[in-house]
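Right, I'll just put the structure down here and ask away after.
For this view, one protein chain was removed and the others were kept in their places.
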Amino acid sequence: MSLDLILRIGTKLILPFILLFALYVQFHGDYGPGGGFQAGVITSGVVVLLTITFGLEAAQRMAPQAVVQRMIPLGVLIYAGTGVAGLLLGKNFLDYSVLGHDAVHAHELGIFLVEAGVLVTVAGTMTAIFYAFVERGR
Amino acid sequence: MSGWMHHLLVLPVVLPLASGALLLMYNERRPFLKGVINLISTLATLYVAVMLLRLADTSSTGVYLLGNWPAPFGIVLVLDRLSALMLVLTGVLAAASLTFAFARWHTAGAHFHSLFQFLLMGVNGVYLTGDMFNLFVFFEVMLAASYGLVLHGSGPQRIRAGLHYIAVNLTASFLFLIGVSLIYSVTGTLNMADLAVRLPAVTESDRGLVEAGAALLGVAFLVKAGMWPLSFWLLGAYPAAAAPVAAIFAILSKVGIYVLLRLSPLLFGAQAGASAGFGSQVLLIGGLATIAYGMIGVLASQAMARLASYSILVSSGTLLAAIGLSDANLTGSALFYLVSSTLTIAAFFLLIELIERGQSPAADLLAVTAEAFGDEDEDEPEDEVGVALPGTLAILGVCFAGCGMLLAGLPPLSGFIAKFAMLAAVFAPPATGTEGGIALAGWIFTGLLILSGLAALLAMLRVGIRVFWAPVDATVPRVLVVELVPIIFLLLLTLALTVRGGPVMRYMEDTASAVHAPERYIDSVLTAPPVPAPAAQVHR
Partner (left out) sequence: MEAILAIGIGILSGSGVWLLLRPRTYQVIMGLSLISYAVNLFIFSTGRLRSDAPPVLTSQPGSLADYADPLPQALVLTAIVISFATTALFLVMLLASRGLTGSDHVDGQERR
């Protein structure tokens, strides 16, 4: 265990930056390349790195199975909820223009919410798939 | 029309999506709660579908602009009689299979209820969407859920069949993508209505590309519909699937038929210029070959689930040939046949499980070949469900006879009316039968239709004798009322189709004439205004 000191400290140092990069990709996705899917994959990369360095138990302490399992439907519900919000406010399904005081801001907010839903679902799904494969070998 | 009625159109997609996600929130230790949520959502979707059917029958095409983007740019959902009909049919099958699954199947594996809802979402989306790529997405949602469902209950038999099913359908999806992108690269649009407008204007040098794309798309749909020789996967997957899953899968092959029925008159109808009638010969010949193949299979199969799978092929073949003949009257009758045969096959799949539950291993010895196809009853959880109701065997027998009559097309049930109407349409005077070739095709179609009915009758009689009469010490299968109710419900529906044959047929004929004259569809989609207020978008 002492041999991988550099690896473990390096992982700890790099983790916040991976998450930060995921958030950058997430927020950059509104009007540029990037978005929820990529950000979700990067986020789940954190869990993969943790598992490789510290083992599955440590990773699952940080991202417990129960949470990961709930994240998948939560993201879908955020997405559907955003769509239905437009519907309930008198517009069509997925019409964001009622969510803000003017159309541009409303669209930005709508896209942001949808992308947030995608982020949550993708991060959850990726982590769940990873857990499923890792746990198989045990 | 009031404001909220307009939003009904999106509910068949959103409702299963939301409830499927909600169901994932609960783990498998709460089967009752999950079942109740699933049932409420399924019944609500069915109710919405019935309302949409009445809406589609009174006013014409309803268009829903997702995100309020106008038609060729955004994705539209389109409701007409055809999609409403398919929505209702799917809803009915879903309600029946779900009720059946409550007896024991819904706890046989993880996430049954979520997958069920996502399957409904995908299927309903395919019916409603008016955009080619969105069609692909909904197809994938449907297929992904079906991959999970075909494995429901696990076991080596299902895994093996599922492996083939998934590999074949993934490959078909890639063909779908290639086809869509070929068409997009030439026409620059993915909206179906816009595509129909632009196709006649495609230059001669690009026409080959478009037709190649359409052919690839067609292959993808024909794999789903089960046209010979693309149907080999179906015979492994359907008998291996759990009974309620197989029953809902009866609609999946009809999804392929639906897309063909939607797209071939829309894109390659009479108005399509140089490409008019593209592919209809293939559909006709392939359909006839599928009937023949399915008919031989029906005669040859000993195991009942296999017989039912071959019946799906016969039904698919009949519908494909009817689409290939591209005649509005025939299409109307074929739609009637579609509803009738789908209900029948679903009921039959459910019934098979109950009948086989009562069969002792000795009864299987009579069907020597049944073992070769691997009856996997042994490794299913053969826990004691249900009670031996008095007269169970009689009820099962009557249901079985009903299925037999429906498959063979004997009066008084709706199978007879469906086949009779199709034959009448083939021989109707104003048909395009002036040329020799088409008349010949009509004759072959007629002959195969009658022969396939005879084959179904023979096969069902043989199985019926073996199961209900031959066993000396027949054990009465233990059956729950909740398992009998959906079967009887489906069979009563076919009876209702007979009794109310006139109005149903009138609806089908209206549907068919609308499908074959797509101008109104195109017009409604392309002129649908993105309105600031939620006013009525359904045009009269």
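Things to note:
Chains here go by letter, A and B, matching the order in which they are written, and residues are numbered from 1 within each.
As a convention for this text, a residue touches a chain if its C-beta (ideal position, glycine included) is under 8 Å from a C-beta of that chain, and two chains touch if they have at least 3 such contacts.
The model shown is predicted, which means the values in this text are computed figures rather than measured ones.
Of the candidate positions B:Pro156, B:Pro412 or B:Pro529, contact with the unshown chain belongs to B:Pro156. Touch with the chain omitted from the figure is made, among B:Leu182, B:Ala328 or B:Leu393, by B:Leu182.
Touching the chain that is not shown, out of B:Tyr147, B:Phe468 or B:Phe489: B:Tyr147 (per the contact rule at the top). Subunit B meets the missing chain through residues 133, 137, 140, 143-144, 147-148, 151, 154-156, 159-160, 162-164, 166-167, 170-171, 173-174, 177-178, 180-182, 184-185, 190. Touching residues on subunit A toward the chain that is not drawn are 31-33, 37, 125, 129, 132-133, 136.
The working rule: only the chains that are shown with their structure count from here on.
As a whole-number value, the distance joining the C-alpha centres of subunit A and subunit B reads 36 Å. Those residues of subunit A lying in contact with subunit B across their complex are 69-70, 72-74, 76-77, 80, 83-84, 86-87, 90-97. The part of subunit B that touches subunit A in the complex is made up of residues 3, 7, 10, 14, 17-18, 20-25, 27, 64-68, 533-534.
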